[in-house]
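With one protein chain held back, the other chains of the complex are shown just where they sit.
Each chain gets a letter, A, B and C, in the order it is written, and its residues are counted from 1.
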Amino acid sequence: MIPLDELLVFSGLLFSIGIFGVLTRRNFIMLLISVEIIMNSAILNFVTFSAYSPSSSVAQAVSGQGIAVVLIGLAATEVALGLAIVLALNRIIGSVDVAKAMELRL
Amino acid sequence: MVGLDFFVYAFLVPLLPALAFVVLGLTGKSFRNGGGLLAVGAEGLALLLSVFFAYEESVSTTGIYHDSSFVWMGLPDGTNFVMGTLMSPLGALMLLVVNIVGFLVVVYSLEYMSHEEGLPRYYAELMLFLTAMNLVCLADNFLEFILAWELVGLCSYLLIGFFWKKPEAASAAKKAFLVTRVGDVLFFVGVFIFFTSLAGVVNPSITTLPYQGQVCPGGQVTWACAGFTFAPPNANSNAPFLAPGTITSPGYGSNLMTLAGLLILGGAAGKSAQFPLHTWLPDAMEGPTTVSALIHAATMVAAGVFLLAITSIYIGFTSTAALVILGIGSFTSLFAGTMGVVARDIKRVIAYSTMSQLGYMVMGVGASSLVLVGPGDAMFHLFTHAFFKALLFLSAGSVIHAVGTQDLFAMGGLLRKMPVTAFTMLIGALALSGIPPFSGFFSKDGLLALTWAASQHYAVALPFFLLALVGVFLTGFYIFRLWFLTFSGSHSRTPGLHGHEPSWIMRAPLVALAGLTLVAGVLPLFGGFANLLPGVQWGTLGYSYTSSGWVFSSSDLMVAIASLVLAFAGVGTAYVFWGNGRVFSLPENSWLRAPHTLLLRKYYFDEVYDGLAHGVILGVARGLDWFDRYVIDGTIHAFERLFSQASERGRRIQSGLVSNYASWIALGLVVLLVAIIYGIPWLDSLWGGG
Amino acid sequence: MSLDLSPLTYLLALAFGGTLLTFFAGSRARWIALATAVGTLGISIWLLANFQLGLATDYQFVQVTHWLTLSTGGSAGLAVNYTVGIDGISLPFLLLSAILTLVTVIYHWDERKNPAGFFGLVGLTNAGLLGVFVALDVLLFFAFWEIVLIPMFFLIGHWGGTRRHYASLKFFVYTHVASVVTLVSLFAMVFLGNWGSMDFGGSISTADVAALNVQSIPQITQVLMFGALFFGFGVKLPMVPFHTWLPDAHVEAPTGGSVLLAGMLLKMGAYGLIRIAFPLLPYGHVAAEPVVLGIAFLSIVWGAFLSLAQRDLKRMVAFSSINHMGIVLLAIALWTQLSVTAAVLLMFAHGLVSGLLFLLSGSVHHTFGTRDIPSIGGITSRTPILSTMLIIGSLASLGLPSLVSFPAEFSAFLATWEALGWWILLPLFALVITAGFYLWMLQRLSFGPAHGIPEKARDLPFNEMLAMGLLVSLIVLYGILPYLIVQLIPHSAIFATQCFHGGSTVCATQP
Partner (left out) sequence: MSYTIPTISPYTPEISLLVAVVLIFLLDVAGVKSRILLGGATSLFLLLAFLEVLADLGTWPLQGLSTLPSGYLGTLQGPVIFTSFGLIFQGIFLAVALIVGFASISDPDEEGAPTFYALLTLAAIGMLFVAVSADLILLLLSIEITGIATYALVGYTRRDRRALEAAMKFYIIGALSTAISFFGASLLYGAYGTTQLSAFSTLPANHELALMGFGMVAAGLAFKATLVPFHMWAVDVYDGAGPNVAGFLSGGSKKMGLFALFVVFVAAVRVFGAAEGYVLFLALGSLAVITMTLGNVLALEQKTMKRMLAYSSIAQAGYMLLGVAIDTPAALAGATLQITADVLMKTGAFVVVGAAASLGIGPLITDYKGLGHSRPGISASFAIMLLSLAGMPLTLGFVGKFYLFFAAVEAPGYFILLAIAGLLNSAISVFYYARILRLMYMPDDSKAPASDGHSLTHSTLGSATGPATPRWASLRSEITAVGTARWITIVSVAVLLVLFGIYPTTLVGAMNSAAQQFWTIGF
């Protein structure tokens, strides 16, 4: 079995990559992907902790995996909405670059 | 004699003119001639009452009526501010003076003022003045006294400014109010000292003195108990009024009491135009001549002397304070006289003489306090002075009324045109100069003798006595300069100047006052009049009337002779320069030019005071105003700008780029995590778990 | 709910209800405003008539109704009550507020700029003021305190002069900052004193300030709390150097606004000091005494000098208010029975007198088109009544005896002398300056040859004359018979001045 620490470091890396992506990208799609990476790091964590759960309660131990499933669904929903928004925005400003959408400022 | 019970009605004396004031003030325009007759009626009744009261006082053995039952403001701790009436010999005398002159002036005004605008206002203000002045005479305590005193000042202000369209009148009115205000402020502090300190410093032995401050039971300092009220502890007691010589040393010659006395002097000096608060009185001549006669000669300005007199009786001055009072009075008598010598305005000359005579009275109060007798001599001079000074003013008014100018050098030769006026004015001038048998001689001689006596005890008073003697010379000189310039000669110096006698309405008061001037000097010989003048040293040619009858004193004789000689010398000198229509003018290059200018400019006091007011006070005010606007308010504005700038700059963080927002979130997250994970243990260790 | 309502509740209900009606009354607003003002005055006079003199132990006409409870972690929580009641210190202010409101309504009878709004706001000011002076609960007190700001903000901002926007904002923000500072201290007092409720009176007897446990508060805390309260109340007073909102607010405010501002709003600060800061924080005020006195003297002298420097009549009167309120502060700071009585009386007097003077500056302005003193003169010839009123007002303000300010100033100065000795010369010097600037103003404005008077200038219309006449008659009445007001005050002043420093019931004025 993979050690817990390594899994945690992995998910931490995923999280950081996601954050880095969000901070550096101007493309809406890329931002979307970055956010999803963060989300996935969280999902990974849930699964990891569930697997390593010291809890004697089965319900508690398994709940992490359940949560992971729910979150996958949530992420999908989010992406769907995000794509709807980017489509509508693209139709109006002709770009998916968030730097082009800076009318609301100051 | 009706008895003391009748004194209950003493309040009617101020009330009558007060009613007239209210009626005239509200409905004055509906009266013919501005309601002068109503004023005459009210004042006439007040005069009758005050004559009656004065008579009752003079024949009474009990002397004093006191009622202070009206609690004006009261505090539960026993501090009561009361109002009441106090009918005392001094008050009765003052009442008499005020109402006699008041009545005559109101009558005189009927014609003199008849052509002026705003008569209802004039009479209303005059009535208000008489109300307040009567209240001054009857005041039962210092608070009431101050109340009336300030009202008197108000009326003076309003009446000086009667011709308000003249900028000079408006300015003079303001000046009068302000200068007396300075004195009043000092007066207030003096009263405060009495109120708070007297009980503590009064020598217990003086509780035997019926009219001085008492030690309060239990050492408690309360209003009624701290010498604040003038009345004896047991009102209407049979204790005799001060007999001559009964005042012993005040016994509480502490510095504080000296100071209190000097502060009271400050108030009196403001009102009575004593050096250095004298500057307002000459300017006050901008008011109608009747007002000058009543307020600025006979009554209001004498109130300062009255204040000193009652204070000297009820509380007493320490010797230091008394010496200063003597000195100020004596100095003013000469100081004012010098300015009178050069003045060109007929009213101003008389005004300077008023200052000078008031100086004599103030000197008299100081002297009487030094030799521990009552202030009767000063009051006596106040009494006689009121008449002859009113006479002089009203005569001058008659002249002004006729010729329409106040410049002495424009007059001349009016003797034939206005014989009655000339004659009454001559009587006034003789009385003022101190020529027997006119009243001024008797009263002024008393004062001089008293001061001489004081200088025997306190050598430092001697120079002041000499100053006063020189003043006698000057008095004769300047008043006869006035008389000669006005009346002597064969023709007037201004072509076309035609004088004429006024109608009987104006002549009658002149004649009445002339009569009073003649007889007032010997009144103490008759009946109980001397009872009204506690401690009077009515000294004539060496004889003094004392408790043990007429007593001869050679020193008094010397004083009388000296003053007589000096007075005649003054008159004679005046004749040499100005008699028979002569006009003396100083040679261009005379060494006297410089002093002459100094006198004409009134020793530059106006300039100095104006500089102080406009330059210093107003300058400071403008400086503070600048500070207020630009520094204090500027600080507020700086805060406003600070926030505004912060807001304006802070807005720029909101770049509109969503990635930046995310960066801030990331930053926030990092800071939060660091704070929670590392901050907590760190702070924990720092505070030792606390 | 009990229906046992205090007459004070009726008073407040009438004031607020009348105000609400006024807002919606359209063209009839002035009549409703008048009726409300007369009604509140009537109730105030009824209160005066039924006020039991010498009954010094407690507030009268008390009503305590539960309003809300604040959770404190304790079992019962902290009750906030609708507690109203008056004593001899608050009653004069009720009268004054009602009188000045009536006067304002009469003076502005012909107001054409949105009269419903104007009269409504005047009524709201009155209602809030009445509330401040009857409230005996911290929250209630503070609520009414803040309510007053709102109508005054609108009155200045909408009906004011050319710089009204600036002035109204400045007034609002400045005084609001001050009030929030007081709030912290008030809370601290409630909390540190372990109060069972936020009441500082009513359910607690006046004499029983000890029940508020003020002496248990640590001294340094008391000093801090006192400082906060003093700042908050002092800005309202106003005290130098936190006074700069006042001249601007006054100069720009409409006449009636100025009357209420000077006549009543300034009094709130002093009332707060008398009612809360001084009695409840005995150590605080003893420790802060030098500062308070210093500020009082500074305000007195500053106000007098600044008045002298002004050209604008209204600004001059505004600065003279600073001077007078400085004397009030001085009297309060001395904290003796005489001085507190003097302070209350002086505020009553100043309310009437400054009211009159602000009415006059308003009339001068709209009669001659300017308030600049040097540019007009000799107005007596054209407008004798206006000029006469101006003279009376000025004389009253400079403390002429027989007018109402005199007994107050005299007793204040006497108390100052008793407590401080020669420091008295400072306010007395200012008194001379005060006389100076008023007389100088009269000399230039009322007297001398006429100049700068527009052709169409007419003497006072009837309603303005009536308003001023009302004030003048009261100024004279209370000047001649001051005991009419004074008899109310000192019994309450005794208990207000008792402090409980160190467990002693003897008031220690000096440390």
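We adopt the following convention: a contact is a pair of C-beta atoms (placed from the backbone, for glycine too) under 8 Å apart; a residue touches a chain by one contact, two chains touch by 3 or more.
Predicted model only: the values in this text are computed from it and were never measured.
Asker: When the whole complex is taken into account, which chains on show are touched by the absent chain?
Answerer: A, B, C
Asker: One chain is left out of this view; which of C:Phe118, C:Phe242 or C:Trp417 touches it in the full complex?
Answerer: Per the contact definition at the top, the residue touching the missing chain is C:Phe118.
Asker: Which one touches the absent chain: C:Leu21, C:Ile43, C:Val181 or C:Ile217?
Answerer: Residue touching the absent chain, from the options given: C:Val181.
Asker: In the complete complex, the non-displayed chain touches which residues of chain B?
Answerer: On the side of chain B, residues 643-644, 646-648, 650-651, 653-654, 656, 658, 660-662, 664-665, 667-669, 672-673, 675-677, 679-680, 683-684, 687, 689-690 touch the unshown chain.
Asker: If the hidden chain were put back, which residues of chain C would touch it?
Answerer: 24, 26, 66-73, 77, 108, 110-114, 118, 139, 142-144, 146-147, 149-150, 153-154, 157-165, 168-169, 172-173, 176-177, 180-181, 183-184, 187-188, 190-191, 252, 254-256, 362, 365-366, 369
Asker: What residues on chain A make contact with the chain left out of this view?
Answerer: Counting only chain A, the missing chain is touched by 8, 11, 15, 18, 22, 28, 31-32, 35-36, 38-39, 41-43, 45-46, 48-50, 52-55, 57, 59-61, 63-64, 67, 70-71, 74, 77-78, 81-82, 84-86, 88-89, 92-93, 98, 101-105.
The rule we apply is simple: only the chains that are shown with their structure count from here on.
Asker: Just the number, please: Cα centre separation of chain A and chain C in whole Å.
Answerer: 64
Asker: State, to the nearest whole Å, the distance from the C-alpha centre of chain B to the C-alpha centre of chain C.
Answerer: Centres of chain B and chain C (C-alpha means) sit 36 Å apart.
Asker: Where in chain A do residues touch two or more of the other chains?
Answerer: None at all.
Asker: So in the complex, which bits of chain B are touching chain C?
Answerer: Per the touch definition, chain B meets chain C at residues 71-77, 79, 81, 143, 146-151, 154, 157, 161, 164-167, 169-171, 173-174, 177-178, 181-182, 185, 188-189, 192-193, 195-196, 613, 617-618, 620-622, 624-625, 628, 632-633, 636.
Asker: List the residues on chain C that touch chain B in their complex, please.
Answerer: Against chain B, chain C makes touches at 56, 170, 174, 240-241, 243-244, 302, 305-306, 308-310, 337-338, 341, 378, 380-381, 395, 400-402, 406-407, 410-411, 413-414, 417-418, 424-425, 428-429, 431-433, 435-436, 439-440, 442-443, 446-450, 481-483, 486-487, 490-491, 494.
Asker: How about chain A: which of its residues touch chain B in the complex?
Answerer: Counting only chain A, the residues touching chain B are 19, 22-26, 31, 98-99, 101-106.
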